[in-house]
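Of the protein chains in this complex, one is absent; all others appear in place.
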């Protein structure tokens, strides 16, 4: 076995359930651990968060309600709550945020997912340019933001309903577009299936898709791409 | 039973299979009979077309290949073939075509459906403004056509892939948009399911949807709406 | 860029979340702004409604419960609540309602969607003829209403279960039929998928479909078509 | 084990593949054996048909093309071919056909399934009243046939597209309606899924559904019901 | 129009929402009106039930909870509640129940649907033989009941999970089998889709299917078939 | 890294496309390599088969037509063709076949899948007891085979249509049942989805499911289970 | 009828609803009865459990909450509650647990299903080796457990999300893998459909799948396979 395997063998790990996954990534990448708050009690999340905060300078808890935040704050007093994103973060890194990530959506109902993406990208060292009123049914507002769109090295585009925004945006920029379908809407949206399929069929090249409502995954990927643009390859 | 039933009772009809359906409509509306060519032999279509042409001044056969056209031409020498639309028409009405219908699509692969809509609308007395290079990934071309889009009383918007065009168009005009998903594309298009769902979830008001690849249905509806705009109510 | 783009550039807009979409339409069309009440707090809706009522003579809030109405009424005292439609309206226009829209359904369980369509069409200046006991299993009642059906310039046909009503109605009239599937029913209805697919496959020409339970969208489209019939083209 | 098990034990059977299934039924019911022609070679079908014809006075092969018929005719010279139904029958029983079964559909494209149902019912001793031009988009033709509809003890109603015909028919009669969705149509028909779901959600009581294109199953069931109406219980 | 239309014209009807549907059937067939309790308030149901009980000697309310029953009992003191079936009935007809209907299921979780079928059939004049412990995984119990199975003129077979019971039963009897899939189960049951598809593909002839959980529809159809067996054709 | 990793590192492998997968298994288990014939040319299969036959005493090619067999026979003259199973095998091991595997199905249309399972199990050292006429619609034939069913240590149960056979068999035996849905059937079978869902919802414990038409996978698993029963654990 | 049928005839059974199914299995196999707690009241479960405990030395109740446990404990004081598995067991057999079953999953969210499998296997006489931190995204931890994986005679592999773990595990071992998809996850997981389909398409031979979240079924099957490995065939 090669050197990579050697390194794998020596990785320490703790029994932290879901969080372990990104723990190993963190060792390789400097990116923060992530705790999925959904399906865990406030106490469980607080316990995990406390352990992580003792070993890392950054922390991210996603899908966390106010009650979970109160429990985490007891364990990690400098944790910050992002109400719209439903995310808890901690950033003691002092790292400056570099520009290059833009997060786009059409308005109110997609904000929680867009904010989850933005908060994630920020915690990973990217400044997130928020463009939150750019739906396809009012195309002039999108065109008004073209300078900001084109300045980005990676774009997260969040949309529910017909999921058309990523196609339109990708037709205007050259940078990668990470599309996030949302489960907002009703009826033939089928909980986000409609925008998911639309985005997978985007007629513009340069679009890739993450799971429905997965703002975290999109923000993570945008930050990785942006980081590469200023750092070069991962190793 | 009221007077309407009285009129129903007196309607003549012949055993023409699929064609009967629109036959009755024709008596009420002056619109042409329609024969669905798919699933019928060239001889069957020619026989039906001959009977219809003997009684009407217009004729429409949809989904007809060249072989079917040759058979129909023997029975109805002045029938015309529209190769892209795969449609056969006859129009001895001498009716002038009135403007008011626009048919939009993004290009090559959606042309057969768009042309089926345009040919149908024309046979029904509307001039069809064709706007065939207006995909969402190159939004500037769509904006270039805004005068034509806004002049229409009814728009047929044909799209495959992510099916976003109707939403964008409906955001730019005030007239009704009839959206037609197409079965072009591959993979997660699932034979047109992706644009169908997208169009049903259009975020812009003023959009209604017909079956996948149903150019005829969309052209028919656009012509009915346009006719009402110059004639008033149907009766 | 042409004149249309010029006009686009000058459009004022406010950050009103979902409502912005139709705001721009309103400038072009004279039709009211629309607020989707679902997924917003009563306070959020009241705040948006107050701002809209200060600038427009009409207002529509859809999917609003009684609590939302109470909050809106504090901000807009002359707002009216339509309990079955779950809609809040304001109409200071003094515009006379013109006949031409008919709204059909089979009874109790589809009433909220049918009423949403009717209230929407009325706010947009059309009188709505309500035909609410015309299911396909008792066809004689439908035939009894034929005079009213045929007098309409645009018909909204709401149906759950097998979704057959639009086909039957479209076979009796020449005007456009906007079909609305509903999520009533159980089992193999799959939350409205059954009538949605049925309506998309309507054997009668002249039918187009909107999203499941989208009474607003259907009423809006019927009113647009009816208005065109008395006004001519949008520009 | 009771007497029924005793009888089961003594049943003779041969290795005839698909045909065995109905062979046992035949011993109990006097109804014919059935061979599904699809997926078998002409020779295989002819071999099975020959063995069956040697032991029974009736024979039914479904989904058989002309080539299969020629092979069967060599083995069973008095076999009859029903081209539209794609069925081969033999009836040496001399049994008089009793009225009571009606088979309805809207026209051309559903004829093969309707005919399969009619031929099946006839072979089982019922006369089949064919009502083949009664689609929901031309409701007056259906009403014209009301006497025939109401005279039936069991109705087979075949429909593709929106699958509305069974609901309308069941609203007009008191006898059981066996609904058969067909795979005709295109796009959002999804090979018969649309009419299948519609029929399962029929708003009229008294409707039950068989598999897509299963004309045989519907004709069989209608004949069983009709036979009971003149014979009483099966034992 | 023929005599049937004459009769249709004279039918009285009241605005009773869902109940109207079967009201007209009742005039033709002598079968009771049916009120779907689901989605109505206890007061609404009681009001409808009171009106129906004033004009008919039988009454059926399906999907009614105890609270609805209490309200109905105030309006119709001799109404009876069937807790497992969640049905309310009234039967002042004094009609003797005739044997011929069997209702089968495998046990606890399918009992509500099976009982809804049995109560419906009984109200319509058929005695319902209940065979409630006959699942396919313990085939000997089914075989033990073969005398009862074979005595039936119509069988309702209720099953969730793999939905195999109708196939097995139909292989043992000659009478029609009305299959009812149930939404019990979890995971890949997809709320009853699994047994629904299974039953539509039943390898035994003589099976037809109603909607998921539609015990009423199956019991109604079984009673209609049984009645025909002792009365002959409907007219 | 533990000893297992050491062994992994030393595994030789060749670039044989699909075949590599089982190649490694073979080193650990003594079971044969498997080549999926579908999607490869006869020449490609023959080339792979020749290399494998040079290193192993057994060979299995699945989904191979007669043309592929002829090409393989040129390269491996003692290869044997199983026409119904569409499989090519080679067995120079001289290993005696041990009893313990039973393969069940209902007849003609499922035979290719059942035979693929049987041939696979045999090549892996198990004798396969074939029970091929045991459908659920003729339950007495299944009961007739109960001694054979109960003697098996592992059962492969193949079924299309309603997919009920595994549930019934598992209710009669104590050994594991590997269920294989088939894509035979039509309409609401949806290419095997119906029996797949049915089998996943089997009400009898002791059933696990493999992919639609995956006779190889089921035969493989049955042979592994049977081998364990005579050999004990794999190491 | 053969001897097996004789034994079937003599089987005693009680009306215990769902539990009957496995009751008969128990007589043949020595394995415990199983009560599905879901959908039953605490009192119903306690009553069934009491009767079973009076006749058997083992008991299993699945999907039981704490309240149900309290009711069962009153009836069966030595019953044990497994909170994570949501299972109640009783084991008075004194049987030693034999090694051979391994249960694998990736962490927190799949634990309830994995524990249900482990508790089931244990009650059936197998020791369950729990490997609960072996997700595919941290492959080194899986490799670290290879000795334990390879020692098992039957493996239960539980996974949600992309459902990849069974494929990876099956590539490392020679023993049968019973895969259990879970309904954890969100969006395009579609309540477990994603891992279900993934597992059915596992590229490694030796994988079979049970229903979503069916830990019981997988544990049962693993225990049966393990028992055969030390006992030989069932009879």
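Chains here go by letter, A, B, C, D, E, F and G, matching the order in which they are written, and residues are numbered from 1 within each.
Operating definition for what follows: a contact is a pair of C-beta atoms (placed from the backbone, for glycine too) under 8 Å apart; a residue touches a chain by one contact, two chains touch by 3 or more.
In this text, all values refer to a predicted model and were calculated from it rather than measured experimentally.
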{"item": "From G:59, G:188 or G:208, residue that would touch the chain that is not displayed", "value": "G:188"}
{"item": "Residue of G:127, G:151 or G:197 in touch with the missing chain, whole complex considered", "value": "G:197"}
{"item": "Residue touching the undisplayed chain, where the options are G:37, G:100, G:125 or G:138", "value": "G:138"}
{"item": "Chain not shown, touching residues in subunit F", "value": "5, 8-9, 11, 13, 15, 17-18, 20-21, 24, 38-40, 181, 183, 191-193, 196, 211-214"}
{"item": "Hidden partner chain, residues of subunit A it touches", "value": "1-5, 21-22, 24-25, 28-29, 31, 34, 100, 143-144, 146-147, 150-153, 171-176, 178, 196, 200-201, 203-212, 216-218, 220-221, 224-225, 228-230, 232-235"}
{"item": "On subunit B, residues whose C-beta touches the chain left out of the figure", "value": "107-109, 133, 135, 137-141, 184, 186-189"}
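FYI, only the chains that are shown with their structure count from here on.
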{"item": "Geometric centre distance via CA averages, subunit F-subunit E, whole Å", "value": "44"}
{"item": "Inter-chain centre distance, subunit B versus subunit C - centres from mean C-alpha coordinates, in Å", "value": "25"}
{"item": "Residues of subunit G touching at least two other chains", "value": "1, 5, 9, 21, 24, 196, 211-212"}
